[in-house]
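See structure below.
Here the complex is missing one protein chain, while the rest keep their positions.
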Amino acid sequence: MRIVSPAVSQRIAVSLLWSMAALTMGILVFIVAYVLWHGLPHVTWGFLSQSPRSMGREGGVFPIIIGTLWVTGLAIMIAAPVGLITAMYLTEYARQSRLTNVIRFGADCLAGIPSIIFGLFGFVFFVITLGMGLSVLSGALTLSLMVLPTIIRTSEEAIRAVPRAYRDASYGLGATRWQMVTKVVLRSAMPGICTGIVLSIGRSIGETAAIMLTAGSALGFPKTVFDSCRTLSLHFYILSREGISMANAYATASVLIVVIFGINLLAYWAMKRFVAGKR
Amino acid sequence: MKQAAKDKCISLTLMAVAMSGISGLALITGFIFREGLPIMMKVGLGKFLLSSNWYPQEGEFGIFPMIVGSVAVTVGAMLIGGTLGLGCAIVLAQFCPPRLVSLLKPGIELLAGIPSVVYGFIGVVILVPFIRDYIGGPGLSVLAASVVLGVMVLPTVTSISFDALRAVPRTYREGSIALGATEWQTTRMVMLKAAKSGIVTAIILGMGRAIGETMAVIMVAGNTLDLPRSVLDPVRTLTSNIALEMGYAAGDHRKALFATGVTLFVIIMVLNTIALAVSRRRPGRVGQA
Partner (left out) sequence: MMRTVLILFLCCAMALAVVSLLWGGRARERTVNVIGSTSIQPFAEMLSEEYHRTWPDRKVEIQGGGSTAGLQACAEGIAEIGMCSRALKAKEAELFHGITIALDGLAVVVHPSNGVGAMSRGQIRRIFSGQTTNWKDVGGADRPIRLITREEGSGTREAFVKLVMAAKDNGADRVVRISRKALTQESNGAVKELVKHDPCAIGYMSLGLVGGELKMLAVDGVAPSPKEVAAGRYPLMRPFLFVVKGQPSGQSQDFIDFVLSASGQLILEKEGLVRAP
């Protein structure tokens, strides 16, 4: 099978990989640039600070930005700790048995269930059975269930990738299991865990179908978690698909991209501080 | 003794939290099956899965073309997104200067946050007319859906495989280089094998996102009820079937849509089992070897 020399195959492979990376970056940059190019000119202070009028054809998106932050923030605040702890428990505490494998497998499968099913579950369970109504809270709880599998699986992978030697060494130094897990394992696994959380933030911000069924799509300003609200993605979807206003749809998408950018920066900053606290 | 008691206490608390998370997921799984299974039995499993007649108003529920559609679109998406994403992750982890990495990695993760509706919308505005005018067919097609989904899963695949490659101990790489292997040989024979578990996770999550995506697919796949004969033909996927009709469905129709969800769940289970089997065939796990 050795027809080409290692040096040549090295060169071919590397150039191929680089062109793949360049293509990836190119596509992704193009998408962002396209949206911003069409949207940013319509993003004015008025657009950011006003409420939408006549179905979003006029006016701005202020209540919608707030709604997005509410729902996503709450969803991650619920899903991140629960997911992380579940992953920790599954890898470090639970006896590795058939049951843990089943849970792992189930989480993988749920990651692929379309969000509308989660939405329907949320609608029947949170909105109707628990009587929360269409509200920020129902939306956040539904979203947190939706991203839970992703957080569990990515955190688990990150925790499992920590070399065994680290664990042995910390036990050898007389650490308890809790100390070992929190002081050694979690810290080395932090970048991977953060990837999972950032991806989940992305997924919950981008959700539309599940949000419409659980948080609703009212254009009002959410004052408490029991109020209904609309998120930016849903607003974009309604504006563009019902053909209400293309200019405002692009502008909404631009705001969305900027918001995501802000949230990611914040997450990175938090992670940096977290890792810096290590020594 | 006190330390042990404390440890036990912590362990119990963790278990409680973990169980609440897991029971939430179990609840959803149960909900889907409870709503969907009865109608599958009523219609007859074989007829439900293998018939091509989907006329819910007349009580005919056959989802075969949609199963084909989902599989075709997902395979296409993984061919595009999986290869590009993995390639990108290798470049970032192996060949890229660290300063560039610290810029590109957050950039890619940022893109995971762009809502699928935006990807779908750009697909409709740019990709679909391009295919219609220059390649042929109605534009809305398996091809368009595969490309849009492939691009959509890129960030997920890239950033998780990147983390997996990064988690391989430095010594592995250095050892291989010291033995005279080229960087590509090292990547291919050492890094990819050592990071296999993480890469498989990345692919599974990416695949999950592709097969489970609804809005973007509805926008670009065309959603016909016919079996696709080429990549330029439009298709309907299982997810778009659910999302398209759920808003209006009632009675048996609604239950049949849940049954579509059950089918989807089972397909994902099969795909995951295959992926797991592939990753387990040769031991390649670092850490808990």
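Structure notes:
As written, the chain order gives the labels A and B, with residue 1 at the start of each chain.
As a working rule, a residue touches a chain if its C-beta (ideal position, glycine included) is under 8 Å from a C-beta of that chain, and two chains touch if they have at least 3 such contacts.
Just so you know, these numbers come straight off a predicted model, no measurement behind them.
Hidden chain, full complex: it touches shown chains A, B. Touch with the chain that is not drawn comes from one residue among B:Leu37, B:Val71, B:Ile177 or B:Ala249, which is B:Ala249.
In the complete assembly, the contact with the undisplayed chain comes from A:Ala80, out of A:Ala80, A:Ile103 or A:Cys194. Checked against the full complex, the candidates A:Ile31, A:Ala158, A:Leu199 or A:Ile238 give a single residue touching the omitted chain, namely A:Ile238.
On the side of chain B, touch with the chain left out of the figure occurs at residues 13, 17, 20, 52, 54-57, 124, 129, 132, 138-140, 218-219, 222-226, 234, 236, 243-250, 253-254. Considering the complete assembly, chain A touches the hidden chain via residues 53-55, 74, 77-78, 80-82, 84-85, 123, 126-128, 130-135, 137, 141, 182-183, 186-187, 212-213, 216-220, 226-228, 238, 240-244, 274, 277.
Operating definition for what follows: only the chains that are shown with their structure count from here on.
The distance from the centre of chain A to the centre of chain B, each centre being the mean of the chain's C-alpha atoms, comes to 15 Å.
Chain B contributes residues 3, 6-7, 10-11, 14-15, 17-18, 20-22, 24-29, 31-32, 83-85, 87-88, 90-92, 95-96, 104, 106-119, 121-122, 126, 151, 154-156, 158-160, 163-164, 166-167, 169, 181-185, 187-188, 197-198, 201, 204-205, 207-209, 211-215, 219, 239, 242-243, 246, 258, 261, 264-265, 268-269, 272-273, 276, 285-289 to its touches with chain A in the complex.
Contact residues of chain A toward chain B in the complex are 6-7, 9-10, 13-14, 16-18, 20-21, 23-25, 27-28, 31-32, 34-35, 81-83, 85-86, 88-90, 93-94, 103, 105-118, 120-121, 124-125, 145, 148-150, 152-154, 157-158, 160-164, 176-178, 191-192, 195, 198-199, 201-203, 205-209, 232-233, 236-237, 240-241, 249, 253, 256-257, 260-261, 263-265, 268.
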